[in-house]
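Here's a structure for you.
Moving on to chain A:
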Amino acid sequence: QEYTIGITQNNVGVDSYQTTYEQAFIEAAEANENVEVVVLDAGGDVARQIAQVEDLIQQEVDAIIIWPTNGEAVIPAVRKASQADIPVIVTNSNIAEPGFDFVASFSGPDNITQGARSAEIMCDRFTELGIQDEAQIVQISGQPGYTTAIERAQGFEDRLPEVCPNVTLMETQPGDWNREKSQQVMEAFLVKYDDIDGVYAGDDNMGVGALNAARAAGRSEDIVFVGATNFAVGYEAMGEGDYWGSIYQSPVDDAEAALQTALDVLNGEDVPFLNYFDTPKITQDNMDEFEKPVF
Partner candidate 1 sequence: MKPGTLSTFLARGAIWGFIVLELIFFSIAGQFFSVSDNAFLDPANMLLLLKQSAPIGIIAMGMTIIMINGNIDLSVGATFALAAVVLLDSMTWPFMAAMGDWAIPLAWTFALLTGAVLGAINGLIVWKTGVDAFIVTLGSMLGFRGLVFMYNGEQPTSHLNWTLVDFAEAQFLGLHTATWFLLGVTAVIWVVMHRTIHGRNAYAIGDNREAAINAGIRVGPHMMRNFVLIGFLAALSAVVFYSESGSVNPNDGQLYELWVITAVVLGGTKLTGGSGSVISTLGGVIAIQLLRKGLGHIGADTETVNLVIGLILIAVLFLDRQLNVKGKEALRT
Partner candidate 2 sequence: MTQPALRLEGIVKTFPGVRALDGVSFDVLPGEVHALMGENGAGKSTLMKVLGGIHQPNEGRILVGETPAVMANPLDAKGKGIVFIHQELSLAEELTVAENIYLGELPKKRWGFVDWETLYERTDRILKTLRVGFDARTRVGTLSIANQQMVEIARALTVDAKAVIFDEPTASLTDAEKVVLFDVIADLKSQGVGIIYISHRMEEIFKITDRISVLRDGQYRGTLNTAETNEDEVTQLMIGRTLDLSRNTSHHQLGEVALEARGLSCRGLFEDISFEVRKGEVVGFYGLVGAGRTEIAETLFGLRSPTAGSIHVHGKEVRIHSPAEAISLGISLVPEDRKSQGLVLGMNCRDNMTLPQVGELSSGPFTAEGAEIAIFEKYREKLDIRTPSWKQTVGNLSGGNQQKIVIGKWLSMNPEVLIVDEPTRGIDVGSKSEIHNLIRELASQGYAVIVISSEMPEVLHVSDRIVAMYSGRIMRTFTSEEVTEDNLIQAISGIEPGKSAEREPVSA
């Protein structure tokens, strides 16, 4: 049986995670001769994404996978798809609850748990170093307004006081998922605060940017860097001993899970509504257990 599946991604090319996701998705589809895919990119623009969903409905695809630019704004478009009897699978970051009725399944990482795990990594390290009662940290968050950025920050901020109540989060500034921007933000933090013990960055690109700033200022030794979405740069920096830990999340798993979920839905199998795939902690201590990320 032949299926045509359409996907509209959030913003390909903005980082290598999304690019690798796209490639992995296409490869997975090519490997399966029963599937043809239409791959679209919303370029971060919700209007364009809604238009793409409409186009996919118009093209009468069999299923639509959506990586929402905004978890709520796409709900009416998703409703249109479901009214046209096209099953919708949400990938990577979920849509809001009022839309659950129109969605067949969600597949992706749990960003809140990720943030919480990063907080745990940070706290464990401080405890090892014996500074858990005095440490001061700063946070560099992702692009303002994006679900992933918001959820990770929320998970981190909620979990940290539970595990390490005496660690203070001094300030949060956005690094826009951008290494250069994050480096600039960190430079200012370094001037402003004489004592920084830890940096939590919303992803490893930003984490490495912050690390670069600290290196230039000669203060990288004193700071524990923890990120998320372990990029190749982050993995390398960990290997060099400058970067402490991150969250291991594979875009290939993400993409394959999305496609598989879609196929399962089309084949009428019973799929759980929330399909989280696991994103484990990775630190200098256990990094040998993981392969170096390809992106």
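Here is how the candidates were picked: all candidates are chains of the complex that A comes from, given by their letters.
Rule of thumb we're sticking to: a residue touches a chain if its C-beta (ideal position, glycine included) is under 8 Å from a C-beta of that chain, and two chains touch if they have at least 3 such contacts; residues count from 1.
None of the values given here were measured: they were computed from a predicted structure.
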For chain A, which of 1 or 2 is the touching one in this complex? 1
Complex contacts: residues of chain A adjacent to candidate 1: 4, 12-13, 22, 36-41, 43-48, 50-52, 54-55, 58-61, 69-77, 79-80, 96, 98, 143-146, 149-150, 174
